[in-house]
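The other protein chains are all here in position, but one chain of the complex has been omitted.
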Amino acid sequence: MSVRTSVRLIAVSALVALAAACAPSTNSEGGGDTASGDKTKLTVWSWRTEDVAAYRKIFSIYEKDHPGTTVEFKPFKNTEYNTILATGLTEAGGPDVAQLRSYGGLQPLIEAGNLVPLDGTAGLSDFEPSALEGAKGRTDGKVYGVPFATQTLQVFYNKKIFADNGITVPMTWSQLTAAADKLQEAGITPFATTGKETWMLPILHDTFAAPRYGGADFAKAVQSGQKNFTDADYVASIDVVKSLEKYFPKDVAGVAYTDAQVLFTTDKAAMYPGGSFELGFFQAQAPDLDLGVFSAPPPDGSPVDHALVPGYTDGSYGINTKSKHQKAAKELVTWMATQQFGQLVADELKQISTVPGVAPKDPLLAEMASNYAQNPTPYLLLVDFRYGDPSGTDLLGAGVQSMLLGKSDPQQVAASLQKGVSQWFKPKA
Amino acid sequence: MTTADLSRVHDVARSAPRPDNSPGQSQKPARDRVAPIAIGLLLWGYAAVALGPLLLMLVGSLRESRDIFDDPLGLPTSLDVSNYRTVWADASFSTFFLNSVIVTVSAVALGTVVSLLAAYPLGRYQFRGAGLLSAYFIAGMMLPIRLGIVPIFYLLASLGLVDSRFGLVLVYAASGIPFSVFVLSAFYRGLPAELEEAARIDGASEFRIFRTVMLPLVRPAIATVVLFQLVPLWNDFFFPLVLLRSTEKATIPIGLTQFFGQFQTDWAVLFAGLVVATVPLVLLFLVATKQIIAGLTAGMGK
Partner (left out) sequence: MVQAQGLTTAAAPRSTGGRGAGNRATAPRWPLVVAFVAPAFLLYTGFIVYPLASALQYSFFEWRGTARGAFTGFDNFTKLVTTYPLNHELWRAFLHNGVFFIGTMLIQNTAGLAFAIWLQKRRGKRFLQTAFTMPYLVSPLVVGYLWSLILSPTFGPLNAALRAVGLDSLALPWLGDPQTALPVVILVNAWQWVGFPMLLFAAALAGIPEEYGEAATVDGASGWQRFRHITLPLLAPAISIVSVLTFIGNFNVFGLVFAMGTSEGGPAGSTDVLELLFYRTAFESHGDLNAIGRSSALAVVMFVFIFGVSLAANRALRRREARLT
């Protein structure tokens, strides 16, 4: 103890000395909290570096209606955002309003007391309960963020390639595989997908195989403990991915996420199983691409007889407990629950807004939204199985990759998933 | 590892008698004449391997992404610098560049100066605890400081040094101390005692001896410690990402990570960004190769 205390003493005195010696160069602190003139300046943090221009536009509209406030949008690198936010919320100079991860990703911030509960915020009660689920504290059930977008998982396709090969949008599983066979014969990769970046693999699985395990019904059965992931239907759903492997790019485990996107945007692949979050990117990257979208038909043997479209709440906006501008921050977050903001999210960010009653102008996005609205099912592993470590998405991602490499079979993947999550997941009996 | 290691290199070199000024003319057997040609081919072949990917990056930066996807090995059809224009226009690379220079140069300067001072008594004096103190410094070489990022963040936060270039400089300077002290103290130890003693008899103060006698003699080693601090710091993206906030304070690697998010599939633009980030170090190295190699040679072989 005494050694540590003295070490700390020495360290602290050293730091004080150093800091004092160089004081003049350190006077640029806490930019986020300072009020410029009589205006309140709100800082908003986000992981969406690609949305800077759109958010500037959105917030300039807000500033026009709220002359006393300026809003600065500050995005950070996606992969390090969690660390930056978790540390940033603990000290001065952090954000006033922050974009928050959903479901399990939000819990550490809530538990550490970094966020202000938003229950009772005007407009929030009109949101779909399933949308709010992604912004709630697991232990206290309070809402800590205003959800800004719903993501849905479907299949993008290249209309021109389909037309050239005489293929129509598949309505049944056999039509889907027939189309894939036909494309393969024509020398076109049927599905562009990554096998390298494991976070995409549970998305791939749910895009095609959610109906095979039964979607929301299965989710309920797992929650109540009637079923678990070693259930025959769930194993069969993993097998669906395996059965599609021959239609993926060669050596799929070495294909990076961006490689897969490029294969699709450069007409080298006909279909791309992915999320609505990729639509804006495709449209910007390949404006000439004649893009279509459909929800995957149910695989043979599915317990349901229609397509199921997985979806989840992407994230939300919440208020930093330490913000010095609580009132202005609340006002901004309240605005984010209005139709005006929802419409801007839909049209400027090309995302499906969670605000009820907002319809996107973009026809494709509107189609994706309506596909989801007709047959919604939760993206199970993200929605329910990210509340502990190891997370369901990590386990299935690793499992599917090893299956694509021929190192394990669907039973083993399912068993690993079950073994991993059962360490922290206890069904509500 | 102990400081003894490096000094042993000196000993090995020194314990042998020095050759005369005229190196002996060696007579090589005839069969030894084929081998040099094969070795030469191998060396020049490897030079192509070493430089090839860097050239590929340079060539790619002058092409269009679509061309790269269609023909990964092709040459640019025309001298197209539009990718570079994108880099300069979209990312504030001039700001990043300046920040990188400020942060890296200050950190390396601070780290080197304090190490030069600390290594001196460790290498030259005998005092109780000298071995322990050396070990304490050198132990730092074995600690991957990235593992301490969370406590470092809280430390800087408690000092009000988050989002401050000065805070980053302190962390960086500290991170270079173990290796610098290691190299420099071994180097001091290898220097002869006589000059110092002569100066001491003349009544010079210890600090004066350090400044006028010792410092000029360790100059070659300084190039080495500077290089080995400079390169990793210039390229580090992890600490600024967590410790800095403002775009106007960001360094080049941060600019690069934002850039990667923005242009993820535009290989040509990415290549241009990578070239811009790398060129300054390459230029510096080309200018300073002679000093760096001389410094290493002096430090290791002497």
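Should a chain be cited, it is by its letter among A and B, assigned in written order, with residues numbered from 1 in that chain.
Rule of thumb we're sticking to: a contact is a pair of C-beta atoms (placed from the backbone, for glycine too) under 8 Å apart; a residue touches a chain by one contact, two chains touch by 3 or more.
Bear in mind that the values here come from a model prediction, so they are computed numbers and not experimental data.
J.: Give the residue, chosen from A:Thr79, A:Ser125 or A:Thr172, that touches the chain omitted from the document.
T.: A:Thr79
J.: Can you name the residues of chain A that touch the chain not displayed here?
T.: 4, 7-8, 10-15, 17-18, 79-80, 82-83, 86-87, 89-90, 101, 103-105, 107-114, 195-198, 249-256, 259, 262-263, 386-391, 393-395, 397-398, 401-402, 405, 407, 416, 419-420, 423
J.: For chain B, enumerate the residues touching the unshown chain of the complex.
T.: The missing chain touches chain B at positions 1-2, 4-19, 23-24, 26, 32, 35, 39-40, 42-44, 46-47, 49-51, 53-54, 56-57, 68-69, 71-73, 110-111, 113-115, 117-118, 120-127, 133, 137, 139-152, 154-155, 170-171, 173-175, 177-178, 181, 189-196, 200, 206-207, 210, 213, 216-217, 231, 234-235, 237-238, 253, 256, 260, 267, 270, 274, 277-278, 281-282, 285-286, 289-290, 293, 296-302.
Rule of thumb we're sticking to: only the chains that are shown with their structure count from here on.
J.: I'd like to verify one number: the distance from the centre of chain A to the centre of chain B, where each centre is the average of its C-alpha atoms, in whole angstrom.
T.: 40
J.: Residues of chain B touching chain A in their complex?
T.: Checking each residue of chain B against chain A gives 66, 69, 149-150, 153-155, 157, 159-167, 170, 241-242, 245-246, 249, 257-258, 261-262, 264-265.
J.: Write out the stretch or stretches of chain A touching chain B in their complex.
T.: The touching residues are 15, 18-19, 22, 25-26, 28-29, 31-32, 49-50, 74, 76-78, 80, 83-84, 87-88, 90-93, 258, 261-262, 265-266, 285.
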